[in-house]
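First the structure, in the form of structure tokens, and then the observations on it.
Yeah, one chain of the complex is gone here, protein chain that is, but the others are all in their spots.
As written, the chains take the letters A and B, and residue 1 is the first residue of each chain.
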Amino acid sequence: MDKEQLMADLKKQIITQLNLKDLKPEDIGNDQPLFVEGLGLDSIDALELIVLLQQEYKIKLSNADEGPKVFQSVKTMAEYIIAHQGQNA
Amino acid sequence: MSNALYIKASCVISRETVYTNDVAVYGLPGAALPNFLQGAYQFFGCNYPKFHKMDNLGKLGFLASELVLKPSEMERYAPADRGIVLANANASLDTDLKYYETVHAMASPALFVYTLPNIVIGEISIRNQFKGENAFFVFNGFDATFMHRYVTNLFASNLVQVCVCGWIDVLDDQYKAVLLLIEKEKPHTGELFTPENFNKIYQL
Partner (left out) sequence: MSTKVFVAGVGVISSIGNKVAENLHALEHSKPGMGEMSLLQSVHKTLPVAEVKRSNAELVAATGLPAHTTRTALLSSIAAREAFDDAAIPGFDRLRTGFISANTVGGMDKSEDFFVTFHANAATGRLRDVVNHECGSATEIVADQLGIRNYISTISTACSSSANAIFFGARLIKYGQLDVVIAGGADALAKFTLNGFNSLMILDQEFCKPFDENRKGLNLGEGAGYVVLVSEKVAATLNKPVYCSLSGYCNANDAYHQTASSPDGTGSFLAMKGALEQSGLTAADISYINLHGTGTQNNDIAEGAAIKQLFAPHYPKMSSTKSFTGHTLGGCGGIEAVFSVLSIKHGITYPNLRFHTQMKELPFAPETSFSKNVPVQHVLSNSFGFGGNCSSLIFSTL
């Protein structure tokens, strides 16, 4: 899977899944922190990203504690998806 | 000592129109609810990205509260002295239905959050730091006498020094929000808080 394409897709999906109406994909940097600073997402957004991983990429994050690492940025999300693609239903 | 209470400000959102203090200030005739809410949010220059994550009940309540509350005027009240009392007929049913649609694939946590009618109180409280008593009732229909008595008793018991009260209801494309800001001091413009005045505003 092409990482650049994946990151571009992820930005669009994040905006839709999280109702970030004021943002466009080009507003989200690859390395920009998604939580706390950066986009300022919160705990419910983190849960929605877990749903996104499951529905779009069939990857199940069953331990919420892994969240902060995986969802650190669009890049870390893409890397996690590439590493786990095909592992879980 | 007067126990009189006054309606400092009011907002009604109904039939694609927003009224503040009985005057229509924004309208988007024929618009579906989501577009109307988005239009109002932009028109009033609101800057609160969390708005877009709220459900329709939350958005209605939030918009109405933005129009009756001015942060600078709330500063003189301690957060624990600011109260909110709301009611409606449909509880959170509008969102319950939308949430339940997602359960078949994968339940949406963001929608589940709004499957309780009092979350709209939470949103208004977070935005305006209202930490005093808050209540949400589910009634068959709007009851000005009940609301008036409940709020009056809160002031009389010194539990609140300022209070937001009203009716926020939505189910599908049927919606109505009526919100009042009640204070003890007689405002420059504004009327006495009575069931009759409350009903008049509701019927706008």
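Following the convention adopted for this analysis, a contact is a pair of C-beta atoms (placed from the backbone, for glycine too) under 8 Å apart; a residue touches a chain by one contact, two chains touch by 3 or more.
Predicted model, so just to flag it, every value in this text is computed and none were measured.
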*Which chains here would be touched by the one that got left out?*
A, B
*Looking at B:Leu28, B:Cys46 or B:Ala80, which residue reaches the missing chain?*
B:Ala80
*Looking at the whole complex, which of B:Asn3, B:Ser72 or B:Ser157 touches the chain that is not displayed?*
B:Ser157
*Of B:Pro49, B:Pro109 or B:Pro195, which one is in contact with the hidden chain?*
B:Pro109
*Give the residue, chosen from B:Pro49, B:Gly122 or B:Pro195, that touches the chain omitted from the document.*
B:Gly122
*With the missing chain put back, which residues of chain B would touch it? List them for me.*
79-80, 84, 89-93, 96, 99-100, 103, 106-109, 112-123, 125-126, 128-140, 153, 157
*Residues of chain A in contact with the chain that isn't shown?*
42-44, 47, 50-51, 64
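Just so it is clear, only the chains that are shown with their structure count from here on.
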*How many angstrom lie between the CA centroids of chain A and chain B, rounded to a whole number?*
34
*State the interface residues of chain B toward chain A in the complex, per the touch definition above.*
38, 49, 52-53, 105-110, 113
_Which residues of chain A touch chain B once you look at their complex with the stated criterion?_
18-22, 40, 44-45, 47-48, 51, 54-55
